[in-house]
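Would you mind keeping the following structure in view while I ask a few things?
What you see is the complex with one protein chain gone and the rest in place.
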Amino acid sequence: MLYIKNGIVVDPKNKIKAEKMDIFIKDGKIVEEKDVKKSECKVIDASGKLVVAGGVELHSHIAGSKINTGRVMRPEEMRYVRLVAGKFRACVGRILMNAPAIGYEYAKMGYTTAVEPAVPPIGSPHTHEELDSIPMLDKLALPVFGNWHLVLKFVAEKNIEKLKAFIAWALERTKGFGVKVVNPGGVEAWMYGGNMKSLDDKVPGFGVTPREIILSLVEANEKLKLPHSVHLHCNNLGIPGNYTTTVESIKLASKFSNDKRQVLHITHVQFNAYAGDSWRNVASGAAEIAKAVNSENVTIDMGQAIFGPATAMTGDAPFQFTLHKLLGARWSNKDSEVESGAGIVPIAYLPSNPVHTVQWAIGLELGLLCDSNKVVIATDYPNGGPFTEYAYVIAMLMSKKMRENELKRVHQYAQKATVLPTIETERTLEEVINMTRSLPAKILGLENKGHLGIGADADVAIYDMNPLEVDTSSEFEKVYKVFKTALYTIKGGEIIVKDKELVKEVWGRTFWIDATKKVDPSLIKQDLEDYFKYYTVEIENYGVDEAWMRNPQRIKVV
Amino acid sequence: MLVLRPKTKFDISVEAEITPELATKNLKEIENFQIYCGNRTLKLKDLFEISKQGDEKKILLEGDFSKVKYIGFGMDGGEIIVKGNVGTHCGALMKNGKIVIEGNADDWLGAEMKGGEIIVKGNAANLVGSAYYGDLAGMSGGKILIEGNAGNYIGDKMTGGIIEIKGDAGDFIGTEMRGGQIIIHGSCGFVGSDMRGGEIIIKGNFELLPSFVEKEGFWIGDVNVKGEGKIKKLQ
Partner (left out) sequence: MNIVCTFCGSVCDDGIYEEGKVKRLCKLGSSKFSIENKQRLKAPLVDGKEVSYEEAIEKAAEILVNAKRPLLYGWASTANEAIRLGVILAEKLGGIYDQCASVCHAPGVLAVIEEGLPGGTLGSIKNRAETIVFWGANPMEAHPRHGVRYSISAKGILVKDRKHRKVIVVDVRKTKTAKVADMFVQINPGSDFAIFTALRSILNGNENAVPSEVGGVKKEQLIELANILKNTKYGAILYGLGVSQSRGRDRNVEAAIKLVQLLNRFTRWVIWPMRGHYNVVGAGEIPAWEAGYQYAIDFSRGYPRFFPNEFSAVEVLKRGDCDAALVVASDPAAHFPAAAVKHLKKIPVIQIDPYINMTSLLAKIIIPSAIYGLEAEGSAYRMDGVVLRLKKVVDSPYWTDEDILELLLKRVEELKR
């Protein structure tokens, strides 16, 4: 039992704005005062400190064949030593890190839950093995659907019932949490060197369009009432002028309604928010995108670029090849069965580079121009850079002064190609806590995450800052320092970080969605049988069983 | 000047990032200088006899140092003389100063070296003046002279400086080289694959890759990277 005493609590979901409160924890949950015996509680004196829910990472490539190939490809990244083996595991990696380092670094930052957002379905056992090697966090994995031959077939047949049954089957087999879509149709086209240039291009061999794929998957997802919406990586990522495709994709949400959550989540939008028609005249399309986001039932995450090294790794294989040609850098690619694809290319964002400066500015613009209840802080790790710099993003969103300082040191192209210099908005503490906790939890449909109400999971972060005394607009250096490392992190009721140091290694759960009871599996039996003739594994050997996982947590959809 | 002699023949290799800077420290600091043997952390005095003769920025290594790694790693001036053989990573990332090895050198000699001079009286092994795995540039300045033979992978991704080998060299010389010069008085294998710039000058035999074209008595390439590197015969 834990008793967090006298902390200043910010809990946007429960409408608590910087109030002095006590928090009680028992059996891994937040409980009422009457449920604990204070004399038996371990007491944390949080007087004058900020107490919030543990952070929820909505989009970070932390496990699976992509990041692992990235590590192998980039030993120069792994040479950076973070922690020598002792009580805790050895930790290495500058931006790409080994699995223990990922868990520890999130914990040190006050984060306790993370989503791996791009699982090649046949690679799901690898992803889960690797997730099971990440300590400290609760985890979720999103398999990719947007180029899977069976999905394309059902979309072409306009058979939503089959698509529903297939999604339920696939989530169960991959122990996935939701429906990720990466460059719908474009990755299949890439198998013969092509791509999708608009929502209405036809996917070779299937005759369906990205628009139809997105609409069908959203319809099936909504009819299944899955906790999370479709999680979309838009077409045309990384191409100047792509913001129009993104706006069009966002507007597809208008055909659906849901009063509990968004009907579509658009991810790492920075990479899909470019105006202009070449890298020479690239500019920000963030304002137009923000307008669309604010008027539709969608949410986004930023895909913020952080200056310094990064590694591009996405399921968007054609984009990765374009990047390889552009940079002349190393290139890994993985065409997965007839399901999906992926690619990896090392990159770096330089403040002296005009294009990179625009990318950096766009992420911030999205964070400032979108409704704070619609945009989540994320770097699309490791695509935009490290997750360990969220404190920088938070501080920038909260301080115009800091942005002015930073704008002075970067390439001045940002002054004319973006609207960042003109934005007056300064996010409040409550807003950034929402953007890192309550909102991502709500987007995922995780009712017990991202808040400190009674019954919530006892995932808590305490930061060394009294929100009643700090002027976040002018004291941005302090804000950065405070959010860089939590004073305490509590995971499932256990103290894992104390006085900014790791104190205990714990192993979280992996949430997955079981919607199999909502569908008729016989609908797709024949399709699966026909299809598995062309697979290289037997249908009975496809996917992951709960028994092989460290700590699976099934969430049944009824 | 500092003189070091191994107390015993080493079975397990030793890592001792000794640079001439150490010779300027007081004896106590020198004795307590941290070194590693397998998974044990030790002091310099545990494994070496130490004698300090004045403050000259110079180190004399007497005896067999073939299992001692990282001698002169990143050094920035002064001199190291190795009376025998030396272990891996000697003079890697060196910026300035001089290393003389009277015996043989092991792998990664002068890897990513930036300046200074290395002279090997015997032979050198593989990866002389090369880039470490994943890095984009190898040796960028200074000079490495090997009086005997050298192994494979010499001057990978080299961007500047000179490597001169009096004897033969192995396979893959100046791969992805962008600048600087490699001179081989003996013979070697494949040369200059994917080189963009710099010169490789060879007196003996070598194998020309099918990606170089002859021009005015020398070869230019590698055509596959639109390179302007030159391979010449040493007259």
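Should a chain be cited, it is by its letter among A and B, assigned in written order, with residues numbered from 1 in that chain.
Criterion: a contact is a pair of C-beta atoms (placed from the backbone, for glycine too) under 8 Å apart; a residue touches a chain by one contact, two chains touch by 3 or more.
Because the structure is a prediction, the values reported are computed rather than measured.
Touch with the chain omitted from the figure is made, among A:93, A:185 or A:354, by A:93. Only one of A:330, A:481 or A:504 touches the chain withheld from this view, namely A:330. Screening A:14, A:133, A:448 or A:473 against the full complex identifies A:133 as the residue touching the chain left out. Although one chain is not drawn, its touching partners on subunit B can still be listed: residues 11-13, 15, 36-40, 67, 69, 88, 107-108, 126-127, 133-134, 171-172, 175, 190, 193-194, 207, 209-213, 221, 223-224.
Where subunit A meets the missing chain, the touching residues are 63, 65, 67-69, 71-75, 78-79, 81, 83-86, 89-93, 97-100, 122-123, 125-126, 129-130, 133, 149, 190-193, 205, 321, 324-325, 330-339, 344-345, 533-538, 540-541, 545, 548.
Note that in this section only the chains that are shown with their structure count from here on.
Those residues of subunit B lying in contact with subunit A across their complex are 132-135.
Those residues of subunit A that touch subunit B in the complex are listed here as 73-77, 79.
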